[in-house]
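With one protein chain removed, the remaining protein chains of the complex are shown where they sit.
For clarity, chains are labelled A and B in written order, and residue numbers in each chain start from 1.
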Amino acid sequence: MVDTKTKTLGEILRHSGVSRRGFLKFCTATASMMALPPGMVPAIAAALDKARRPSVIWLSFQECTGCTESLTRSHSPSLENLIFDHISLDYHHTLQVASGDAAEAAREEAMHANAGSYLVVVDGSIPLGNPGYSTTAGFSNLQILEETAAGAAAVIAVGTCAAFGGLPKADPNPTGAVSVRDIVTDKPVINVSGCPPIPVVITGVLAHYLTFGTLPELDQYGRPKAFYGTSIHDRCYRRPFYDKGLFASTFDDEGARSGWCLYKLGCKGPMTYNACATAKWNEGTSWPVESGHGCLGCSQPDFWDAGGFYNALSIPVGELSRTVSYATAAGLGLGAVAAGINHRSKVEANRRHGEVTVDDLEKTS
Amino acid sequence: MTGATLERGLNAFKEQVDAPVAAFFSSCVNCGMCAEACLFYTETGDPKYTPIRKLEPLRRVWEQEYTVLGKLKKMLGLARPVTDELLQEWQELLYDSCTLCGRCAMVCPVGNDISYMVRKAREGMVASGNSPADVRSAAERAVRIGSPMGLKYKALAAQIKRIETESGIKIPLDVEGADYMPLLSSMEIINFPEYIEALARIFRQAKVSWTLCSEAFEATNTGIQIGSSDIARELVQRIVDGAEKLRVKCVIAPECGHAYTSIRWEGPNLIGRPFPFKVLHILELLDELRASGRIKTENLSNERMTFHDPCSIVRKGGVIDSPRELMAMVSTNFVEMQDHGKWNWCCGGGGGVSANTNAEALRLKVFKRKKDQIEQTGATKLITACANCRLVIEEGLEEYHVELPLEGLTELVAQHLVEDK
Partner (left out) sequence: MNESMDFLLWTRGTAFDVSVAIFIVGMLIRLFEIVSLGRGRDLAAPRGTEFLPGIRTILSRTLPYGGTFKRQPLTVIAGYLFHIGLLVSLLLFIPHIELFRETFGFGWPGLPNPIVDAAAVLGITGLLAALWNRLTNPVMKMLSDSEDYLVWILTFLPLLTGYLAYHRMINPYPLAMGLHILSIELLLVLFPFTKLMHTFTLFLARWYNGAMSGRRGVES
């Protein structure tokens, strides 16, 4: 057993049997994912090698634990796992052994001991409708977040629920769910969206923090640009089929078997920004589009409300045929009224017609 | 009644707007194509003569009275009203520079029949007192005296007598139960009495039962030209009364464009009932006589001749093939103008323009189109079938110092007629 409290990341990795070559490979991959120049790889390796574990408090609110699962239930122990293990996870509902008062005590202790320097990771959205909708040890999610974030260096909102409200916020948002950024406004908040997010993106952000001691550059949604800078569509290997106009129309037609574009089957790739197409899932095995299913757009805000998963992106969200029939009914009614008015107006003009004789050709002044 | 007022004019515009007008105005995208079909634009280059623009007063009334947004704008005071000043300004556009030739209606990409609307817009101009003074006096003469040129039956009787003496042919008058009742235009009675003689000879040869009517011989209708259905109705009614009194089977419109429009197409609608008799244009009748072999011609001329299609008879009247058939009866050297038949260019004097001295200078200027068209054919003789076109073209050719004899098609047929002496 290595003393994880004092050892550096390099020491832990070596102890776990990770070769220098494997470690450098991870650093190269991370640098490339974060769009850093290859020259940075030795610097990243050196920094990570010497990095000491930061204190991390993991808060779970209205969530499904999928984000934690994504990170921890890899099929084989991965470097992502190891880096995750390296951080001092002082508080994590799902993973920690301690419970009840002891658990809360651990959180408070970590907050005091590392005031101003600890990281807060949040998964799940925060209900504002009624504090009772989601509580931990009698405290509402809002209370816990506000209290814990106060002394944090930064907050990482993991998953679309924490980042944008996610599924709980889906229309009609019964709990009044909001995102971390709606509550924490005076601290850097990094959104690592996705339902769930790609594991390497979570560790990539941590690696960046460990390497540079700073947070990565963010896009307008507060997401690391390195991972969310390009859309699924732009990086999709099926893109040439979109450009050629070759689309699968059902999940079992010739187009689907030939691997054509899934736009017609509801793929939301064009509007979705994430690294799935390059990072892939399950140790690089595959990703949704490769498995034959369109992108759901899970890393985008309000993706639950962005129309049916199997409706093409160009199809509006509402019930168009209902709108059309109501409007037609209203139009027929109002049209009849307009027609009536015009008809009456013309009849009136005809009635007021005074016969024009040759005596009426001069203007009367 | 009360005389012409702006209010009556506006009401008349309002009455005239119907579904086609509304569809036409809704469809116009101001593409300007109609200008290219209008000789008043092509010959002057002045965009104010663009046909659709001539309808601005009617368009405003349509928009403000019959569209949701227009009514709203009018309520909020944002609409541009139709004023007496506007109508005064538009008199030149709706009368002096439009012969109702209908060529613009043939080219409009969205299918607007602009001359249909100009005819309607003139109703509002008349009711508001903005019709041209000359056409007004012509209308007064037509209603009060019986002819726009102030001519009475006496004058016709004198011509009949002269023709009977010279040709030895009896001209039937007021014969009840005759098959055909030809109408005449004042211009024919005064300027081209040859037409009457030609009719007499052809009908005698073809053994046609016909008669003139002393109470209804005038075919012209200033009501149509000025744009007043009320006046036009009064004039058409005279013809209907005459024809019904003599119980003729068919009324024959003379070589006069607007006369054909007024009796053939507008007449029944003006009096509000279908006619109990047929209406044919003289060229249609001659063509029927030719087709049935009742008239034959001889000594065909090989002089190069071309035919000017009167707009009201051809493009707007549908008598397109008959003049060609008849030309073939008289000439072996007939040439068509470049734009002929339904694509013909107007002489510039239709639709009341030739009766309107305000328009004279403009009419002579735009005649250049016709002059060029005629010259292009290299013809040494011009044939037409409208007394008005004939006078306008004669005047125009004189203005441009072009020597070219003109003749009416009916006369020409009579000249080549095979007659049993």
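Convention: contacts are C-beta pairs under 8 Å (C-beta built on N, C-alpha and C of every residue); 3 or more make two chains touch, one makes a residue touch a chain.
Worth saying up front: this structure is predicted, and the values here are computed from it rather than measured.
Trainee: From the list A:70, A:114, A:211 or A:231, pick the residue that touches the absent chain.
Mentor: A:231
Trainee: From the listed residues B:67, B:167, B:237 or B:415, report the one that touches the chain absent from this view.
Mentor: The single option touching the absent chain is B:67.
Trainee: Give me the chain B residues in contact with the hidden chain, please.
Mentor: Its contact residues with the unshown chain are 17-24, 26-33, 35-37, 41-42, 45, 47-48, 50, 52-53, 66-69, 105-113, 116, 264-269, 272-275, 278-279, 315-318, 320, 339, 342-343.
Trainee: If the missing chain were put back, which residues of chain A would it touch?
Mentor: Answer for chain A: residues 164, 179, 181-182, 219-221, 231, 233-234, 242-247, 263-264, 270-271, 273, 300-302, 305-307, 311-318, 320-321, 323-324, 326-328, 330-332, 334-336, 338-340, 342-343, 346 touch the chain left out.
Everything below uses one rule, namely that only the chains that are shown with their structure count from here on.
Trainee: Taking the mean of the CA coordinates per chain, how far is chain A from chain B in Å?
Mentor: Roughly 76 Å separates the two chain centres.
Trainee: Provide the residue numbers of chain A that touch chain B in the complex, in ascending order.
Mentor: 338, 342, 345-346, 349-350, 352-364
Trainee: Given the complex with chain A, which residues does chain B contribute to the contact?
Mentor: 1-5, 8, 11-12, 14-15, 17, 65-66, 68, 126-131, 136, 139-140, 143-144, 226, 228, 230-231
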